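With one protein chain held back, the other chains of the complex are shown just where they sit.
To keep things simple, chains are lettered A, B, C, D and E as they appear, and every chain counts its residues starting from 1.
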Amino acid sequence: MSIEHLILRVVIKIMFAPILLFALYVQFHGDFGPGGGFQAGVIFAVAFILHALIMGLEETKRVLPVGALKILMVVGFLFYAGTGVATMLLGGNLLGYDAIDPASTHHAGQHWGILLVEFGVGMAVSSTMVMIFYQFAGREPEIRDEDW
Amino acid sequence: MISLDLIRDILSWALFLTGGAAVVTGAIGIVRFPDFYTRLHAAGITDTAGAELLLLGMMLQAPSWLVVAKLVFVGFFLFMTSPVSTHAIAHAAWVVGLRPMLGSDLKREGDAQ
Amino acid sequence: MDALLANGEILIDLALLTMLVSVAFVMVRSRHLFVIVMLSGIYSLLSAAFFVSLDAVDVAFTEAAVGAGVSTVLMLGAMLLTVRREKPTRTGRTPVAILVVTLVGSALIYATFDMPPYGDGASPANSYMGEVYIDRAAKEIAVPNVVTAVLASYRGFDTLGETMVIFTAGLGVILLLGAGSVRGGKAVKDKPDGETPS
Amino acid sequence: MSLAAQLPVLPIIIPLVAAPLTILMPTDKFGGRIACIWATLVSWAVFGACVAILYSVATVGPISYHLGDWAPPVGIEYRIDLANALVLTLVSGVAALVFPYSYVSIRSEINLRQISLFYAALLISMTGLLGVTITGDAFNVFVFLEISSLSSYALVAMGAKKDRRALTAAFNYLVMGTIGATFFVIGLGLLYQATGTLNMADLKIQLAGESNRMIEAGFAFVLVGMGLKAAMFPMHLWMPNAYAYAPSAVSAFIAATSTKVAVYVIIRFIYTVIGPDFPFIEAAFNYLLMPLAIAGMFFASIVAIFQDDVKRMLAYSSVGQIGYMLLGVSFATEQGLTASLVHLFNHGLIKGALFMAAGCVMLRVGSHSISAYAGLARRMPATAAAFIIAGLSLVGVPLTVGFISKWQLLAAAFDSGRAWAGFLVVASSLLSVIYVGRVIEVMILRPAPAGATAVKEAPLSMIIPMALLVAANIYFGLHTELTVDLAERAAHTLMGGGR
Amino acid sequence: MVRTTVLALALAGLWLLLSGYFDNSLLLGFGAASVALCVFLAHRAGVLDDEGVPTGLMPRVFGYWFWLFIEIGKANIVVARQALAIEPKLSPKLLKIVSPTRTNAGLATFANSITLTPGTVTVDLEPGYMVVHALTEALADEAAIDDMGRRVAALERRDNSGGGER
Partner (left out) sequence: MMFGVATAAILVGMMLALVRAFAGPTLYDRVLAASSFGTKTVILIGLMGYLNGRPDFLDIAVLYALLNFASTIAILKFFRHRTLSVSLDRPGTDAPIFEERDTA
């Protein structure tokens, strides 16, 4: 390994896990403060984008393969839509979370529903963002030297 | 407890004033200094003294320990990342061949004498 | 003291807005794509600060996450697939553009005459559904953040749609740039050390 | 779960769940066949649901479905009356035919590895259009509009394998579409600021009798935004290229549905949200909508005459036809509105069939320039017949749907005391005789070019959906009770009358 | 294993301080799951080495930071004076510094410290030395920089357990 970008590499390695954790914190505290699935997803994706910028796209693709991302995109979205369908099957309307726990007096169903759909949003957004980055970064640049 | 509050306020005032001054000074430096590499140092004032002093001032005024903790995180992460950004920019400029002005007469390598 | 504080907030808003406008102006004037990308980063920082000042924390948070994290990176990624300098556009269309911009601008200004004052609690937007949401969310949804309650439950279907929008955007990018895409280019293979990507 | 109670949401949730699954389908071994069959089945299910909705609305009355079990205006409401149900049926019906139609054609037009992604995008586009149509919530319109637009941009760009100009076309489409969506959402913002609600029915209640500059500007922004999406006359510049360079199945689907949905939204905003008796509406009708509609009818038809590319010609003709629809709206009478709705439905059938025929020619001859159609009547008789019948329908020959809608429009014009408008409609129809006639003449009279390779008829999987659409053109031309009666009732409801 | 534990503990602390809900069992559960996921992903991404979790530096690093803060403060005054001077007396200089550190994390810490101190910026790292840009003659004090390097080197554990050794 060259030491030319050692500073960047070391700092990215140190920051990687905290950024992920911050993303998850934002994800799960969307009920209480600002944030939620979308923001969390973006932050989560940035951790991987940084990883790819420093360690190289191939290395990041090894950590998070394109196929897995595709599945995550779908699963994330279906988490949301599936929650809606589940409430339909449980006798409510689409996304009527009260059907999840109709007996609860303090609307536990709402809380669960929101948690589930936010999780779906986070998953879908993060995987989509990383996927978009892969697509952009994974291309032979067309910028020519004389244009530079 | 009034005296303690007073001390706290005085301290924060001092921190805010010096921090604010540092931020402005750094910014003035960014505008005034003659070349890219010298401006890096001016930006350093904002990133280090300015930011950390203001954060300290805010910590003193924080309503709860959790706010203090978050401010500490902000400070810590800035402390970690700001030299990285600075180095990244400097290195990028260095690598493509931008050379600093050197010496007291601020001569750039390759400049006509 | 209160008046001073209120004025202070307005001053902050004014300063932020001035900077926003000047950044936008320089962005429009610049022909150098790289400068534009960078200024758009500054623009998003400023708008996040402005949203905080408007107390729209959730919006600010989103702007921060997108602006600080991905947007610049993705714009650079897009820039790689193009050239550094924008080609000079034909000047023939400028009058039309100016006409359109003037019309839109005057329509917006025209609309502001009847807008309720900034921060007016009695304005329809604040007093009608806004109040309903604030009242009902506390009772009906066991979640303290009203914004989340509205987004994920009261208007959860919109958010489902927005998630689909993001998904579609990703899908569109894969279709346009991904394997077997129409651009016909090849994906970069990480070449062994020493070789330089052309 | 009671299926009947959940019926309104089925046309949205079925494809919404199915589309993401589509991108996971294998392409390598089967070349996307599974994805196509899957998408076809989904679209048929959606069509079935839409027909059931139409039936239910026609017999029982408007449906209101509360998403998330939140009663409007707190939550989002699906509010389906005859007007939406009619458009829903059109969109899902065309989709149900386009999916099987694309089975063969798309394989020659895009990369095999992308087929399942393509079908996901097409399903999403369909979902978006259905979502725009079905909802009773103004912001929900915007969300689904974005879904359909984003996927359409990608779909149009897919034509780039055949012709790189598709990329430019898609880019222009994207820029104009985004401007349109932005205008729309600015308008919504202003309306929200004026009322504090987003539910369409509630908006009307809150707006009642009130008029201020915010509402005027908001409505203007909504109208301009949707006008861009609908390719209303001076804002149509994105459309010809987008239609011309998109893959044939995409052209057929988008041409038959997307602008119609935008026109539907315009109607919906004018009648359900603002209300036709709003102070400035009459001026907007008389001095803005009507002149633009008439200008579009003539300008676009004249431009269409000079096109050498059949798909582009059809696109310009669409701009003109949008003019007819908006003309009907601008009469501000029940009959005018009926004519608009009927033409909206019928034009979907006509353009769908025409673009499908153009796609068949593209598949076999490999071009859609007018010279490629030479001698087609002998070389590809079925396709040529379909093109001719649909083309005659476009002109408005009796026994076809085109005649029905023109007739309605004429009746509405004369009825509202605007005989001159009726004459203009007839005059512009004559222009369409010229451009359709040009193609028909080339197909029948001009011999195939000497060096042309022998071409066979398009495969059955393409002929059958096309034939079904052509048959619908004739069926609804003969049996008007479905379209015209329903449209009359829909117009009556929209104008504020009881059912 | 040590690194995994250290990272997990650090992340758990981070979560608790960010969250502030110490008694909400649901959130604590999410926290535990989040920490586990982060550690797993960190492991997968290959950041669990001496560079990513410099356990070797950790015990003594706080004392060093304290010293560094004071140095930064001193340097700030010098640079600020130049920025505000009516006629700044700048005499920028490039220095070639040989780092006494042995680990990558140590080298990075050293280089970052130089950059953090206003008046000196690390512009390039090359095998064996680094290039430092200094704002004035006074700030280009190689002895002081070398002193800083020795302090960083002192942080590195003598019995370094492989990983990251250069």
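By definition in this document, a residue touches a chain if its C-beta (ideal position, glycine included) is under 8 Å from a C-beta of that chain, and two chains touch if they have at least 3 such contacts.
Fair warning: this is a prediction, and the values are worked out from it, not measured in the lab.
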Chain A residues touching the omitted chain (full complex): 1-2, 4-5, 8-9, 15, 18-19, 22, 26, 33-35, 43, 46, 49-50, 52-59, 133, 136-141, 143, 148
Residues from chain B at the interface with the omitted partner, ascending: 9, 12-13, 16-17, 19-21, 23-24, 26-28, 30-31, 36, 39-40, 43, 46-47, 50-51, 54-55, 57-58, 61-64, 66-67, 70-71, 73-74, 77-78, 81-82, 84-86, 88-89, 91-98, 102-103, 109
Chain C residues that touch the omitted chain in the full complex: 5, 8-9, 12, 15-16, 19, 22-23, 26, 34-35, 38-39, 41-42, 45-46, 48-49, 52-53, 55, 57, 60-61, 64-65, 68-70, 72-73, 76-77, 79-80, 188, 190, 193-194, 196-197
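The rule is simple: only the chains that are shown with their structure count from here on.
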Touching chain B and also chain C, the following chains: A
Least step count from chain C to chain E, where 1 means the two chains touch: 2
Chains touching both chain C and chain D: A
Label of the chain whose CA centroid is most distant from the centroid of chain E: D
Most central chain, Cα average position: C
Which of B-E and A-D has more C-beta contact pairs: B-E
Chain A-chain B separation of Cα centroids, rounded to whole Å: 32
Centroid distance [mean C-alpha coordinates] between chain E and chain D, Å: 61
Geometric centre distance via CA averages, chain C-chain A, whole Å: 19
Residues within chain A bordering two or more other chains: 7, 11, 14, 18, 32, 73, 77, 81, 84, 94-95, 97
Residues within chain E bordering two or more other chains: 14, 18, 111-112, 122, 124-125
Set of all touching chain pairs, with the criterion as stated earlier: A-B, A-C, A-D, A-E, B-E, C-D
Interfacial residue positions of chain C with respect to chain A in the complex: 57-58, 60-62, 65-66, 68-70, 73-74, 77-85, 140-145, 147-149, 151-153, 156-157, 159-160, 162-164, 166-167, 169-170, 173-174, 176-178, 183, 185-188, 190, 197-198
Residues of chain D defined as touching chain C within the complex: 16, 20, 23, 67-68, 70, 73-76, 110-114, 117-118, 120-121, 124, 127, 131, 137, 139-140, 143-144, 146-147, 150-151, 153-154, 157-158, 160-161, 166-167, 183, 186, 190, 192-198, 206, 212-214, 216-218, 220-221
Residues of chain A touching chain B in the complex: 7-8, 11, 14-15, 18
